[in-house]
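Heads up: the structure comes next, in structure tokens.
One protein chain omitted, others in place.
Per-chain residue numbering starts at 1, and chain names A, B and C are given in the order in which the chains are listed.
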Amino acid sequence: MLALLRIAKLVVFISSSLFVISLLPTHSVHSQDASPSGSNLGPITVRAHDTDNDAGGSVTVEWDDPGYEKMSGFAGFLIWRTNTLTGTSDSVEVTPFGTHSYDDRSVSDDSTYSYLVAALVNSERVMSAPSMQVRSAKQWFDSRLTWVLILGLIICGAVIYFIESAKRGTKLFLRRIAGLEAIDEAVGRATEMGRPILFVAGIQDMDDVQTIAGLTILGSIARTVAEYDTKINMPVRASLVMTAARETIKHAYVTAGRPDAYNDDMVHYVTDEQFGFVAAVDGIMVRERPAACFFLGAFFAESLIMAETGNSIGAIQVAGTAMPAQLPFFVAACDYTLIGEELFAASAYLSGEPRQLGSLKGADVGKAIAMIVILVGVIATTIASAWNSESMLWIENLLRKMFSTG
Amino acid sequence: MDSAIIGTWLAALLTLGIMSFLYKDNLYYKICEAIFIGISAGLWFITYFWDSLYRIAWIGVVHEGRYVLLGGVVLGVMMLMRLFGKIGWIARWPLAFIVGATAGLKMMVYFTTNAMAQIHGTVNDTMAAFGGSGLYDVVGRIVILIGTVTGLVYFYFSKEHKGLFGGVAKVGTWFLMITFGASFGYTVMSRMSLLLGRIDFLLTDWLKLVK
Amino acid sequence: MKRQIPMLILSAVGTLLVVSVFIPSARHWQEDASLYFDIIAVFAFFLGGGNLIRVHTEKVNRKSTGWIYSVVTLLGFGIMLVTGLFKIGNPNGIAGDLSQTGSYFQLLFQYVMSPLNSTMYALLAFYVASASYRAFRAKNTEATILLVAAFVILLGRTALGVLLTNWIPAQLSVLQIPNLAIWIMNAPNLAGQRAIMIGISLGVISMSLRLLLGIERSYLGGDN
Partner (left out) sequence: MKKFLPWIILVALIIVVALLPKPLEISPTVSVIVTVLLGLALTGVLVMTMRGHLIGRRTVFLFIGASLTLPFFMNFQMPIKVAPEVQELYDAIAKLPPGSKVLAAFDYDPPSAPELQPQAEAFMAYAFKHDLKVIIMGLWPQGPQQADMAIQKVLQQPAIRAKNIKYGVDYVNLGFQSGNEFVIQRMGSSFRGMFPRDIYNTDCDKIPILNGVDNFSNIDFVFNLSSGYPGTVEWVQIAVDRYGVKLGAGNTAVQAPSVYPYLSSHKLTGLAGGMSGAWQFEQATGEPGVASTYVLPQTFSHMVVIGFIIIGNVALFVGYRKSRQEGV
């Protein structure tokens, strides 16, 4: 039965293909042996298959060029599609020089298709044989990301493992970070001098992780501020950050047992404009003369303008950002700088809570993996090229595959 | 008077006002700052209004029937509940949505484009180092290898920077210092051209002191 | 309850978006999430803009120091709102492009916003100079390394760098300052950048997990 059905399908398919070919303008259709300018080029072979790792609705067509591209007057490849269920055909695309594959994104998962590719040479068309029938489908998993998933699971697993083990009371050692130890000192100094502290959580909105990192640190700082009864001034560049920062500070005041001392005006919106915000922050610095300035979040060119102004009023400055290009300016103009990863680790450090500290230990596992992979990769390559070792070559290729992200 | 002339004068006066801050905070700067804040906050609100609220939310939902966007509108309205004391706590829902989305999305983005790609780059570079290229390249790539690994050691939190490990971390900080110095030195000179543009505007377009 | 629901929303949204990376047909969730973000951000602006108006009107009402500047800010804000919302002076009327040439909105942008913006940006030239004077000093090993790297790159980008080391023979051209500068950019600088970037991404992962697992939640506020 099944075989019969297949034969029937094949018949329908071949006849429809022939039908398509007959529809093409006859004067320009040539079979392979009648290629233009009398050259003896072989046939174009076409393969069509469902596009990998997509959400359906796309078929990939690939073909070999026996040499039409090198002929003078070559204008491209024409892709011709037949819907084998309905029998309708249409041209899909003319691809440019040097292209030998094409993703047809205008197909439906409910139909089957067959493709022809024609080389356009001097307004003549050299047709290929039709491809096998193909149907597009969606994939449930992007197989290119297999290694991303595996490595991701290992690192996340390590983080969660250390969080759990810290919860059970395993003691963890963490090295000191100078910038964090300075925070208490800075707040303390502001209290003594009776001056406010200034906090800037970067100039990005809540869709940047650095802003969120800045706010988590704000949580700890605000608690100290509440305990010491210092004033905090936080201008923000984005309204969402304003809302989030208010929640954070309010929570800190409640935790410190002084909810009455909290006031919404501690956080105020200025403007969304980058340099307008900077102009305002500079103004606040020279007029209110805060004793301590914190710049924790994502910063761009304004980093140095703010840090230098802060420096000129003699404030203790603690900065932290994951913007590599801005780090040098903070290092130059601030007393302490949290470099890259330290920004994200800071709130865990400050909280002192075992579970939070555990997560840092987990991230260290990731760093260890990175270092090991880099070293193993280099050693394997060296041996592979020096002694032609098959196994080392295998390791080298595996590593290349693991870390290529498509 | 020609509107362009008024415009040039206005622009020049504002330019001088901002520059006067270099001397010290003063009345002139404060006025410019106030104008800057007011105008720019208005400008951004208008841009958000037409681009997000009108074009995405209104056109998207009403004209294009993309009802999935209504979810965003609902969350947005919840945000406004902050204005009403009693049910203000509901504003935390959209906030939670945003923090969750940022954490989830950025975690994967950083993992693939930062971590994986940089490890891949380092392995690739250093692998190629032994592929028979000149001494210059080999040295460069070995330096990249040492720098990357020692730099990572510096960021290692759960081991004290003492003894051999501390020495390696020290080398790591040197590499970080080279990176910082390089970026700094790199930027210093290009910042000068920014100011040149402003001074040129003042001298040429406004004062007409320079041809 | 007031804390559990937000926590649940946060974890669910975050986890779904992590998963969506691996599932081709779920990738559009990411775009939807960022559109949601844009929409929420506009609504939030009503809070931010409201805050701006409130802070400054209060200053004016109380006649506190500098209240006159608050008047200027409010005026600027109002003018921009009116010209932008009603697209005053726009040759194509209300349907026209916001920054259409000739509209008041565009004029304000060109003659007020642009000069303010680029001048504030240009102040960097001054600050870069004063920071170099103070910070580029060989106080200790680290500072010396920073200084040397910065100086080589800086010289490599000026005519002086070329002049200083032109005498070095071609075989050793690597040591000429401009070439040295390129080498520093491409080798040790790149290594440092990579270490920083790998570190950052691991930091983001551990922080995101702390957020998704609900260990870190100070920004969600207290129970009231």
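The working rule: a contact is a pair of C-beta atoms (placed from the backbone, for glycine too) under 8 Å apart; a residue touches a chain by one contact, two chains touch by 3 or more.
All figures in this text were calculated on a predicted structure; none of them were measured in a lab.
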item: Chains in view touching the one left out; value: A, B, C
item: Candidate in contact with the missing chain, chosen from C:Leu17, C:Val72 or C:Met185; value: C:Met185
item: Which residue of A:Gly76, A:Gly214, A:Gly310 or A:Gly377 touches the chain not shown here; value: A:Gly76
item: Touch residues of chain B, complete complex, unshown partner; value: 22-23, 26, 186, 188-190, 192-197, 199-200, 203, 207-211
item: Where the unshown chain meets chain C, residue by residue; value: 125-126, 128-130, 132-134, 136-139, 147, 151, 154-155, 157-160, 162, 182, 185-186
item: Interface residues of chain A (partner: the chain not displayed); value: 75-76, 94-99, 308, 312
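As a working rule, only the chains that are shown with their structure count from here on.
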item: Inter-centroid spacing, chain C versus chain A (mean Cα positions, whole Å); value: 18
item: Geometric centre distance via CA averages, chain C-chain B, whole Å; value: 3
item: Shared-contact residues (touching 2 or more other chains) in chain A; value: 148, 155, 206-207, 209, 212, 240, 243-244, 247, 269-271, 273, 275-276, 279, 324, 327-329, 331-332, 339-342, 345, 360, 363, 366-367, 370
item: Multi-partner residues of chain C (at least 2 other chains); value: 21, 34, 37, 40-41, 44-47, 49, 52, 113, 116, 120-121, 123-124, 128, 132, 146, 193, 196-200, 202, 204-205, 207-209, 211, 219-221, 224
item: Complex contact set, residues of chain C against chain B; value: 2, 5-7, 9-18, 21, 30, 32-47, 49-50, 52, 66, 69-70, 72-81, 84-85, 98, 105, 107-116, 118-126, 128-129, 132, 141-143, 145-154, 157-158, 174, 183-202, 204-205, 207-209, 211-212, 219-221, 224
item: Complex contacts: residues of chain C adjacent to chain A; value: 21-25, 27-28, 34, 37, 40-41, 44-49, 51-52, 55, 113, 116-117, 120-121, 123-124, 127-128, 130-132, 134-136, 146, 193, 196-200, 202-211, 213, 215-216, 218-222, 224
item: Of all residues in chain A, those that touch chain B in their complex; value: 148, 151-152, 155, 172-175, 206-209, 212, 240, 243-244, 247, 269-273, 275-276, 279-280, 282-283, 286-287, 324-325, 327-329, 331-332, 339-342, 345, 360-361, 363-364, 366-368, 370-371, 373-375, 377-378, 381-382, 385-386, 396, 399-400, 403-405
